[in-house]
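All protein chains but one are shown in place.
The chains carry the letters A, B and C, assigned in the order they are written, with residues numbered from 1 in each.
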Amino acid sequence: MAVLVLFEFAVFGGLLLGLYYAMFAMGLNVVFGAQRIVNLAHGDLVVLGGYAAWELYETWHISPIVAVVIVLPFAIALGFLVQHFLTPRLMRSADPETLSLILFFGLSQIIEALATIVFGPNERSLPTNAIPVSSLHLLGESYPGIWWVSALVAIPVLGVFLWLLYRTPFGLRVRAVMSSVTEAATAGVNASRVSGLFFGIGFGLAVVAGTVGIFIFGGVSPTAGVALTITAFAIIVFGSLGNPWGTIVAAIIFGVVTQLAQVYLPSWSNLVPYALVILTMLLRPQGLLGRRQRVA
Amino acid sequence: MLLKFRDQRQNPSEDLKGQSRWRRAASPWVAAAIPVLIFLVAVHVYSNELLLVDMAIYIALAQGINIIYGFTGYLPFGYFGFFGVGAYVAGYGIIHWGLSGPVAVLVGGVGGALAGAILLPLFRLRGAYFALTTLAAGEAFYAIVSNPSLTSITNGPYGLNLATAYSSGWSFGMAVGLAGVAILVAALIKRSRYGMTLKAIKDDPYSAAMAGINVARDRFYAWLIAAAIAGVGGAIYGWAISVFYPQDVFDVTVSVFAIVFALFGGIGSIWGPTIGAALLYAIYNVVGVSNPQYFQLIYGLIIVLLVLFAPRGLAGLMASIRERRLFGGGAR
Amino acid sequence: MIDQGVERVGEPLLAVQGLVTRFGKFRALDGVSLTIGEGESVGLVGPNGSGKTTLVNTVCGLYPASEGSISFAGVEITGKRPDRVAAAGINRTFQIPKPFFSLSVRENVEVAAHHARQPHRVEEVLERTALLAVANHTVDTLTAAQQKRLDLARALAMSPRLLFIDELAAGLSPNELQEVAVMLRSLVDEGMALVVVEHLMGFLEQVVHEVFVLTAGRIVFQGELRDALADDTVQEVFLGRTDSAHS
Partner (left out) sequence: MRFLPALGLTAALGMTLAACGSSSSSSTTSTSSAPSAITIGTTYAGSGTYATSSIPELDGLKFWMTQENKKGGVYVGAYKKRIPVKLVDYNDLSSASTAATLYNQLITQDKVNILVADFGSVLTAPAVSLAEAHKVVLFDQTGTGIPFFTPQNKDIVLCDLPESDIWPDVLAQFLIAKGIKKVAIVYDTNDFDESQAVTLKSKLQAAGITPLVYEGVPTTTSSYTTILNSVAAKHPDAVLEFGYQPNDTAFLQNVQSSGQHFKMVFTVFPGQLLSLFQSQVGTAGLKYTYTYGTNLYINYPKVTEGLNSAQFKSQFSAAYPGQLNALSLAGYNTGLVIQGSLKNAKSLSQAAIRAGAQQLSGNLTTVDGKFQLNSEGAQVGELLPVAQLFPSSSGVTLHAVYPSSQATAKAVYPAP
C-alpha cells in the first residue's frame, strides 16, 4: 500500500512541480526563438530572481508573490538592453552560434560574480512562512504549500504568455520571427525590435521563476546558475525548441519523472536532466512535439 | 586594395620558401621546447610545484581545446568529463592494479580516449547542441562516478586516496611533459596534411567528403587526441593532489578555464593557447585566490569583450598589429 | 579488377533504378530511373524544385535514398558515404560553390588530390581551370567565376569518371560561359561522363546532346535536346518558368 501512496505522491507532486518547471524553462525557449541563441545566463537570471525575492522580503517584508510583479519590469528592461547592445555585433561574426554561447557564458559569469559581491557567497534561504499557506492535503497525501502556490503562479504567467503569443497581433509577429528571421524581415516585421521583446519576455520569465524558485530549490546561491541552465535546456530540447506547448508538456513529464526517480531511485535522480538531454539529442533531436529540423 | 595586399603577402613568402623551410620544420619543436624549458627552470626558482603542475596541465588542456574546437569547430563544454574519467581510471589503476604513478597516468589517458569514443555519436549534432550535450554528458559521468550505489566500484562520493603513490617530482615532470607533447601535437597537426584536412572539414564537411575525406573518421581522430590529453591531464592532477573527491575532478570550471584560456590566446594558433593559459592562470593565482568574485567579474568581462571585439584572441590582435605595421593599416 | 572483368562493353556507368527520396511526406524524387554510359554527356533539366539537385545529392550520398538503387560501374553504391562515392569515381560541383575558405586555392585542390592519391595532378588541374595565377591566394579574394572554377578544380583533382555539374553557368558573363563550355567539352573528349544540370539551353547545346527532363520528381522526357525542345510536355514545363530563368 505504501508503494502505491508514494507513487501517487510522485505523480501528483511531479505535476505541480512540472507546471513550475514550465515557467522556469519557458524563458530559455523564448530567447532561443528570437535569434537561435542559447542563453547560458538563464540559470543565473533565475538566481537573480531568487535574490530579489530574498531582498524584498528581508528588507521590506514584501511577499515573494508580490515580488513577482515588482521584478518583472526590471527583468524585461534588462533583456531588452542585452539584446540591443550585444547581439548585433555578434550576429556579424564568423561563427555566431558558438560565439553566442561563449558570450552568454561570459554574461553568466558576470552575473554570478556580481551576485557574490552583493549578497555574499553563502546560500540564502527564506523561512517557509514567508508564504503563509498550509500544505495541500489530497487523497491522504500532503504536499508542501509552496508546490501548489508555485503552480498557481505558473498557470496565470504561462496563460498570459500564451495569450500574447496566440491571440494578439504582437504574438503573430513574434511567431513570424520565431519561424524564420529573414522571412519575417521581408514581410515588414522589425525583427530587431521583436527580438528585443523576446529577450525581455525571456528574461522576465526567468526572473519570475527565480522569485518562487528560492522555495522550490530550497534556497539561492550564486553558483547554482549552471545546473539550472542545464535543467532548463534539458526541458526545452525535450519538448522541442521554439515550441511553447512542447516546453509545457516536457516540463510536466520532467517533473513527474524526477519525482519518481527521487522516490524509487533517489541516488540516480540527479542523472535525470542529463540523461534527458543526451537521449533526446541522440534519439529524437527535434524533440517531443517538433517537426523534423536540422540540428545535425 | 585587398587583392594587392594578399599578393604582397603571399608571393614573397613563396620566394623564401626554401630558405625558411628549416624554420617551418623546427617551429613546432621550438613552440613545445620553450615552455618546457621555462617550467624546468621555474621549478628551481619557485618551489610550489603544484601550482606549476596545474599551469602545465591547463596549457595542455587549452591545446586540447585548440585541437578539437580550433581545428574542427566543435566546442565541447563537457571537456571536463574526460579530465575526471582520466583521474578516476588512473586512481583505480593505482589502488586496484598496483600501477605505478607514471603508468597509471598513461592508462588514464586511454580512459579519457575511451570516454571520448563513447561520446562519438554526439558528433551528429552541431554548434550549441553539441556543446551543451557534451556538457550534459560530462555531468552524467560525474553523476555516475559519484553515485553512492556504485561505492564498491568507484568509492562513490567518498573520493580516492592515492597518498601511497604520491611523488611531487614525478608528477611535475609528467605535467610538463604533457604540456610539451600537447603543444607539439597541436603544432604538428596544424602544419600537416591532416591539419589541412581538418580545416577543410571545418569549412564545409560535405564538400570535404566530395574531396574524398572520411569526415567522421578524421574528425574522430582529433576528438580522441583531445580526449586523451584531458584524460592524461586529469590523471596527473589527481595523482599530484593525491586525495580527491569526484567534484574536484569533474568540475565544469576545468572546461571553462581551458576554453577561455584558449580563446584568450587565440584559437587556431599554437602560441596563443600556451600564452593564454600561462598568463590567465598566473593572474588567477595572484588576484583570484584572495578575491575570487572580482576575478570572476573581470574574467566574465574579458569573455564578453573577446567575443565582441577580438574573437581571434591575443594571436589575432598581434597578427593585425603586425599587418598594420607592415602595410600601413589600410588592409583591414 | 574483378569488377572490370565483369563489366561488359555497353553496360552503363551509372544505373539508377526506381529512386525515391522523401523528406517527411514529400517525395522530392518519385521513382527516377536512368542510365548513363561511359563517356556519355547528358543534360538534366527541369523547373525549380523538380528534384534535379536532389537527384545529384542522393547519388552523391548526401541524402539517403528512401527506395530504389544506384549502381556505379556495376557496383551498388546506394547509401554509401559521400567520400566513398567520390572514391568510386563520382564527383560534382555545387550550385553555390563550397570551397574551403580557410585554405589557399592551391591547398583546396591539394586536399582533394591527396585523398585521391593523385598529388601530382594539382598543377595540371589548376592550369586547366585557369587558376594557376591565383593559386596562392585565399579563396575570399576570388571572383564568383573563379570560385566556380575552383569548385570544378577540386572535383577534377579526384579524376572522376562521372562528373555532375550543378548550374555552373548561372551568373557568368558570356565570355566566361564560352570558356567553361570549351573546358567541359574537352573533358568529354577525354572520356569523362558528364551530367550537366542547367537552365541555359544555349550553353547546354554546346556540351551535351541528350537530356533528361525532370518535373515533380519524375523523368518526363529522355532523348535528344532538339527533340526535347519540340516536345509538348517539355514545352509546357519550360514555358512555366522561362520568365524566371534569368532572375
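Side notes on the structure shown:
Operating definition for what follows: a residue touches a chain if its C-beta (ideal position, glycine included) is under 8 Å from a C-beta of that chain, and two chains touch if they have at least 3 such contacts.
Since the structure is predicted, the reported quantities are computational estimates derived from the model, not experimental observations.
Every shown chain touched by the omitted chain in the complete complex is listed here: A, B. Per the touch definition above, the residue from B:130, B:223 or B:244 contacting the chain not shown is B:244. Check B:153, B:286 or B:305 against the missing chain and you find that the one touching it is B:286.
Contact between subunit A and the absent chain runs through residues 2, 5-6, 9-10, 13, 116, 120-123, 125, 127-129, 134-135, 137, 141-142, 144-147, 215-219, 223, 259, 262-263, 266-267, 270. Residues of subunit B that touch the chain left out of the display are 20, 23, 27, 30-31, 34-35, 38-39, 42, 45-52, 54-55, 146, 148, 156-159, 161, 163, 166, 168, 237, 240-245, 247-249, 251, 271, 274-275, 278-279, 281-283, 285-286, 289-290, 292-293, 318, 322.
Note that only the chains that are shown with their structure count from here on.
Under the contact definition stated at the top, the chains bordering both subunit A and subunit C are B. Of all chains, the one whose CA centroid is most distant from that of subunit C is A.
Here B-C and A-B are compared, and the pair linked by more C-beta contacts is A-B. Comparing each chain's Cα centroid with the centroid of every protein Cα atom identifies chain B as the most central. Inter-chain spacing, taken between the CA centroids of subunit B and subunit C, is 41 Å. Residue ranges of subunit A in contact with subunit B, taken from their complex: 38, 86, 89-90, 93-95, 97-103, 105-114, 116-117, 121, 222, 226, 230, 233-234, 237, 267-268, 270-271, 273-275, 277-278, 281-282, 285, 295-296. Within the complex, the subunit C residues that touch subunit B are 60-62, 81-83, 86-87, 91-92, 94, 98-104, 107-108, 110-112, 114-116, 136-138, 141, 154-155, 157-158. By the touch rule above, subunit B contacts subunit A in their complex via residues 69, 73, 75, 77, 121-122, 124-129, 131-133, 135-137, 139-140, 143-144, 147-149, 252, 256, 259, 263, 292-294, 296-297, 299-304, 306-308, 311.
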